[in-house]
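Only a single protein chain was left out; the remaining protein chains are all shown in position.
So, subunit A:
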Amino acid sequence: MPYMIQTNDLTKTIGEKELVSNVNIHIPKGQIYGFLGPNGAGKTTVMKMITNLWKPTAGTIELFGETLTPKSYGVLKRMGSIIEFPIFYEHMTGMENLMLHCEYMGYYHKNSIPEVLKMLDLTKAADKPVNSYSLGMKQRLGIARAILCRPELLILDEPTNGLDPAGMKQIRDLLKMLSREYGMTVMISSHLLSEIESAADMVGIIQHGRLLEEISMKDIVEMNLNYIELTVLDTKRAAFILTEKLELMNFKIMENGKIRIYDQKATPQKISKMLAQNDVEMSAISKKTESLEDYFLKKTAEV
């Protein structure tokens, strides 16, 4: 699978402190990748290295299939980013800041600035100096600037900081649109799963500088549906009973004699009764519920 971003054992040490160690990230083209982790987990460090601001102590980064070196200036033309918080020339207006960005990026499309201003609801504020903007407005202007030159890759470090819930939703919808319509690959970090779960296609969870897991949202959702888990000696026979007698179709046979039943019409009582009637030995049955937030917290608490 072609990856837009791939890191190989990415490590960053400053002084004695290892900020991130052996991080292996894989972001497929066109996907929205949620980079999750509590504060101080190493999200910004990784993103600084991906945008070439910081240099890895060990390991490599591949962007667009090319290994990133200190001289990789070309890839920066294909990227848009916000690292930590958006930085502007505060005395200049929003519009002037965007125009300056186009000049430095060598990007000249007449309508691009009015378009992004409109997308981020900043048309009215465009002619005001940035030092008069609120935190949320600066954040939106930062996103406007990051997407201004239609990058193939968007790196956003906690872009929803300072935004109200409606603003957050607006950004999520915008990212989905950019990914869908322009095939933009997006890496977005957050310490709140709820902030990105509805937009992300996959998530990477980082804790104490180590990447714990990379998983697609589809898999998480499947994992997190309420289900009944039962442990039987003979999974084949149990599966037969579930299909034929109980008419259940949505279940998965796992390892060690475990079966997960996602079918909502099934109840533990019905299942155990039917299995007992058909002489299928069952050692355990339980109903599981887990929210996405629980999953994330569990993952980050494990370390």
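The rule we apply is simple: contacts are C-beta pairs under 8 Å (C-beta built on N, C-alpha and C of every residue); 3 or more make two chains touch, one makes a residue touch a chain; residues count from 1.
Everything that follows uses one rule, which is that contacts and distances are computed from a predicted model.
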| item | value |
| --- | --- |
| Per UniProt record, name of the chain withheld from view ["Response regulator receiver domain-containing protein", "Amidohydrolase family protein", "ABC transporter permease" or "SCP-2 sterol transfer family protein"] | "ABC transporter permease" |
| Chain not shown: contacting residue from A:Gly40, A:Gly74, A:Pro114 or A:Gly183 | A:Gly74 |
| Per the touch definition above, residue among A:Met105, A:Leu212, A:Ala239 or A:Ile285 touching the missing chain | A:Met105 |
| Sole residue of A:Ile61, A:Ile83, A:Ile147 or A:Met217 that reaches the chain not shown, by the stated touch rule | A:Ile83 |
| Touch criterion as defined above, residue of A:Met92, A:Ile215 or A:Ile253 at the omitted chain | A:Met92 |
| Footprint left on subunit A by the chain that the document does not show | 48, 51-55, 70-71, 73-77, 79, 81, 83, 87-89, 91-92, 100, 103-106 |
